[in-house]
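As structure tokens, the structure follows; a few thoughts come after it.
Removed from the display is one protein chain of the complex; every other protein chain stays in position.
All chains are identified by letter, namely A, B, C and D, in their written order; residue positions are counted from 1 within each chain.
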Amino acid sequence: MSTQNAATRSGVSLKVWLGIALFGVVLAILPFILGMAGQSWVRTLNFALLYVMLALGLNVVVGFAGLLDLGYIAFYAVGAYVWALLASPHFGLHLPFWMVLPAGVVLAAFFGAMLGAPTLKLRGDYLAIVTLGFGEIVRIFMNNLDAPINITNGPQGINRIDDISIFGFDFGRSQEILGLRITGPEKYYYLLLLLTIIIVVICARLQNSRIGRAWEAVREDEIAAKAMGINTRNIKLLAFTMGASFGGVAGAMFASMQGFVSPESFSLTESIMVLCMVVLGGMGNIPGVILGAILLSVFPEFLRAIVVPIQQAVFGDVIVDPEGIRMLLFGFALVLVMIFRPAGLWPSAVRRRELTGAKGGQA
Amino acid sequence: AENTVVKLGFAAPLTGPQSHYGEDMKNGLTLALEEANKQNIQLDGKPATFELVSRDDQADPRMAVQVAQQIVDEEVNGVLGHFNSGTTIPASSVYNDAGLPQIAMATSPEYTDQGYDTTFRMMTSDTQQGAAAGQFIVNELGAKTVALIDDRTAYGQGLADQVAKAVEAAGGKVIAREYTTDKANDFTSILTNIKSKEPAAIFFGGLDAQSGPMRRQMVTLGIKAPLVSGEMTRSATFLKLAGEAANGTYASLAGVPLKQMAAGEKFQSNYKERFKVEPGVYAPYAYDGAWNMITAMKEAGSAKPKAYLPKLASLQRSGATSQNIAYDKKGDLKEISVTIYEVKNDKWEMVKTMVSKAN
Amino acid sequence: MSQADNLLEIRQLDVAYGGIKAVRAMDLTVGRGELVSLIGANGAGKSTTLRAICGLVPVSGGEILYDGKSIVGTPSYMLVRQSLVMVPEGRGIFGQLTIEENLAMGGYSRNDAAGVQRDTERVLDLFPRLAERRRQSAGTLSGGEQQMLAMGRAMISQPRLLLLDEPSMGLAPLMVEKIFEVIRTIAAEGVTILLIEQNAKLALETSNRGYVMESGQIILQGPSGQLLDDPKVRAAYLGEEEAV
Amino acid sequence: MPDLLLVANKLNKRFGGLQALSDVSFSICKGDIYGLIGPNGAGKTTLFNVLTSLYVPESGNCNFMGHQLTRLKPHQIAVVGIARTFQNIRLFGNLSAIENVMIGRHIRTRAGLWGAISRNKRTRDEEAAIEQRAQQLLDYVGIGHRSNDVAQSLPYGDQRRLEIARALATEPTLLALDEPAAGMNASETVVLRRLIEKIRDDGVTVLLIEHDMKLVMGLCNRVLVLEYGKVLAEGKPADVQRNPKVIEAYLGAGAASEAAKAPAGATTKDMQ
């Protein structure tokens, strides 16, 4: 195995490095290219990156450890609200970036563990419904904790949240750097890109580690995993915490980017959306998950951009409700992709096996 | 000579369950811009053509920021919208960053409380409306004990809170507070609770999709108290959903009935001619909003935001909805009116208009 | 043997999983009333052969004739109605159904309630352990008990051709004897049987003819007695140490 | 007096109305290959499940090198030194053979979250060692050439061997095998027998459930016979297989004579 890898590594290394370098350059100038078409595309790109983080986090739970989590968005919400509460006029607190972000991550991770604890014994779809419930509980609390003491400001949400600012470098404002005008969304892009890369590296390393293997074992057969001495409780908790902390990072970024959070951004539909990204892209496979997140976050925007113009071009008028068509196409896309690529667009080797290895059954 | 193209951004829910409100607003704006284009207005030294750059925010805060950016990218000269509080507020910071004046629909008070100089309204805020409804309940209906229900949306909760304040201020008492959601259609449990406390009136902050069935269930449960609600309930849908039970329901609506508006009849006939349907509640306000902005531009002789913004702030004009349109320091309308309607014989009928001059 | 005498006839059968060929150019026949055994090492392709006959895996080449008619592509539920019954490897009992319900499933494609009832009683007589636990869910039975249940259930299906995949696996010695007795009884009643067994000695002692399979191919065939004496068979399948 | 490794005392386990184990007591010494036989449904697998804490017994206890097994969680059993295989094979079916064995190394390795993320030298060395050891174990059980094949696609016999390799990866003191020869033909069983002997010779005590009497009688130095959850007999294989109660309940006449032909386990052991 390793010898084989080493051989290929030296063989194609130049090409691979060139590829990576090229990819890096593309990533580096992407916002400026998109920015030419309008800053809103940079914002779309930023959201795609946020979803990549979320999908990677959920992938740890669902893809690596095999725990179906339908309430994942709760951690995103926790991250976002921590930022909103600690850096906005709501409590008059304006704590700096390097204090708020860790707080958000830690609190999200803590919620991850809290969710994990009561659900450890549950299997498969029982877990799904409990996590779903958990997600709703978090949302409901955020929607209602404006009384008796106003903590979250309820359905009104929290407004005028601080931008991230590092050593006076404010991510929310446009400025000129070395004669180059760089806008707020563009600055956020680089920050998000950096965070995304860190998360990708962490995920990749975890997957190919002792812990990653323990997750695989739990996913494949929990009893056998126990017999191997794996403390399945801790290992599942770890998956929840890791996944949640990535969600927390994404949430904090969301809050500062938007400047506004309200509970309606953290609905069950969002959780389902992120799950779709993970599964459609290729559960358990990091590149696949990234692909899924990017496609599903951009695809609706893309449809929005074309449905009306196409109808106008073809019929000369908007005949069918554009929203209906857009969602209809989205639904069909989900169904068709799953039918033709049940393991996802870019599946991991293991998932592909699951599909072909139909031998045995339950016995 | 070349024309000055004046682009006005517009965003509202144009798809989804609230899209009819968005369409209504959009029609009102379209009417205003078409009129303006016929008037040969000179801006920045050239004849001006007005264009609407319209975007769908799906009533979703996240989308709202996204489309706000798109509108800014289009280099518009000003913004009309959004519709919901949840979308208007986050989007307003994007417009403020770009220095664009924004005239939004009703929304919760926070919109103009942010300290931005670019935020204005087309009609009353939820505070003003809630206050009127609260006063009506206590003073006109004579209900001293009131139960409140809201749907935990930014709109419903905001409105119910204002009503609560107004009720207490008028000497009434809020004796029960219950909650539902904007997706529910079973209210029997909370109504059973309320019934046991025997309030003289029930106020609901939320949509007609809820208030309709709610009213029916009140009757089934034998609750005699009247239902009072906000503008969303003053709809044909409510009448349809509540059926015979609808009678005895009150609703407050910002503004005055078209017939009583300064130039309401004229607006109504123009609108009908142009769009072949009756104007909705919001169309005349949107129409006035657009004219407010255009008037400010005319006064400044320029469509540049920096140039006409002060003129907008000091605007004083007579429009379709009121003869006395002017903004206070925050961007709220100085003179507002709220009308209360009641269902009688299965139809909405006007009860009373309450005009107040704020500040 | 003429074609009409063969209840099952396999010609040049190929079966593949993905790219891997598990069965290659296999020829095999089972005459009416015959008890034929098929032996071979782990992974030789025995189970795959049975699964192909029952339509559980797609056939990539060749013919399978049952009662003179091709059954390639016929779904398994249709085959049962033609009295072709299989007891799968690993027993395939319905864990959450009771023992009675499992047996009832054996009679699923029969239309004579009285006959099913009679056969059920017979099976319960044959396996008193099952009778003791009629209402227990089958999933809690021990391995051996489950095997008995699977056999009993198949008997209720009134097979003409019975395919058995390792019926002795996991059974206590006494039980193995008993199962083989049952197999002989069934055979004596005129049911044609194709038997896969790891216990090659017992299988060959019980059957009329045998086939030996290796890496997807038949490498030896003949009357069982003859195979039992074959030195290659003795070395490879009967575990005679001196020959290894 | 040989070292006692495991002492079970009056274990009881019920399932509803069924007494699956009643007052089962026995002891295993270091170096034993201890046979566990009995009719189908006698409670052998249940006993395994109780020993490995998958089931909690109603009463009784079980001492293993000073640990009370009944108080441990299932995952702690492997840590104190008991590894097992399953009657219905429970491999990590979609993972490759070598990954299965590498998972077995879990409790004998340490890399944690930080090690995994930073991938420091220690972690890299440990990973290399895990992989190396896993490959060794696959070679040891004789399926080294299939290390990259998916567990599920292996033939039955190889899957059983893989389960053994995976269990050995936890470095057990006691290896509990539940019908390892099921589904193997006689020749393959011979190979398996050599493997078990080798494992014993390498210092691992073996507890073996098997219905193949030739294997049991040839391999074990002591045998425990269960019937209806009760101990029917215990002792040297030669004695057990002559016990008329055992013959009647379990062996049947045929198997008794068959087994008698096998060389007695005790002698094999004495020879070493």
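One rule holds in what follows: contacts are C-beta pairs under 8 Å (C-beta built on N, C-alpha and C of every residue); 3 or more make two chains touch, one makes a residue touch a chain.
Assume contacts and distances are computed from a predicted model.
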| item | value |
| --- | --- |
| Among "Na+/H+ antiporter subunit E", "Branched-chain amino acid ABC transporter permease", "Acyl-CoA dehydrogenase family protein" or "Cytochrome C oxidase subunit IV family protein", the UniProt name of the subunit that does not appear here | "Branched-chain amino acid ABC transporter permease" |
| Sole residue of A:Leu27, A:Val308 or A:Met327 that reaches the chain not shown, by the stated touch rule | A:Met327 |
| Per the touch definition above, residue among B:Asn37, B:Asn185, B:Asn247 or B:Gln260 touching the missing chain | B:Asn185 |
| Residues of chain A (touch criterion as defined above) contacting the omitted chain | 62, 68, 118-119, 121-123, 125-126, 128-130, 132-134, 136-137, 140-141, 143-144, 148, 223, 227, 268, 272, 275-276, 279-280, 283, 320-321, 324-325, 327-328, 330-335, 338-339, 342-344, 351, 354-355, 358, 361-363 |
| Where the unshown chain meets chain C, residue by residue | 54, 56, 75-77, 80-81, 85-86, 88, 92-97, 101, 104-106, 108-109, 139-140, 153, 157 |
| Sites on chain B contacted by the missing partner chain, in the whole complex | 16-17, 19-20, 152, 177-180, 183-186, 188-190, 192-193, 196, 208-209, 212-213, 216, 219-222, 237, 240-241, 243-245 |
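Rule of thumb we're sticking to: only the chains that are shown with their structure count from here on.
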| item | value |
| --- | --- |
| Longest centre-to-centre distance from chain C, chain (CA-based) | B |
| Which of A-D and A-B has more C-beta pairs touching across its chains | A-D |
| Inter-centroid spacing, chain B versus chain A (mean Cα positions, whole Å) | 36 |
| Centre distance in Å when chain B and chain D are each reduced to the mean of their C-alpha atoms | 75 |
| Rounded Å distance, chain C centre to chain D centre (Cα mean) | 30 |
| Multi-partner residues of chain D (each touching 2 or more other chains) | 88, 153 |
| Two or more partner chains touched - positions in chain B | none |
| Residues of chain A defined as touching chain B within the complex | 38-40, 43-44, 47, 143-144, 146, 154-157, 159-160, 173, 184-185, 258-260, 262, 264-265, 304, 321-323, 326 |
| Residues of chain D that touch chain A when the two form their complex | 52, 54, 73-79, 83-84, 86, 88, 90-95, 98-99, 102-107, 109, 111-113, 115-117, 119, 123, 126-128, 130-131, 147-148, 150, 152-153, 166-167, 170 |
| Residue numbers on chain C that touch chain D, as the complex places them | 17, 39, 41-43, 90, 129, 140-145, 147-148, 166, 169-177, 198-201, 235-241, 244 |
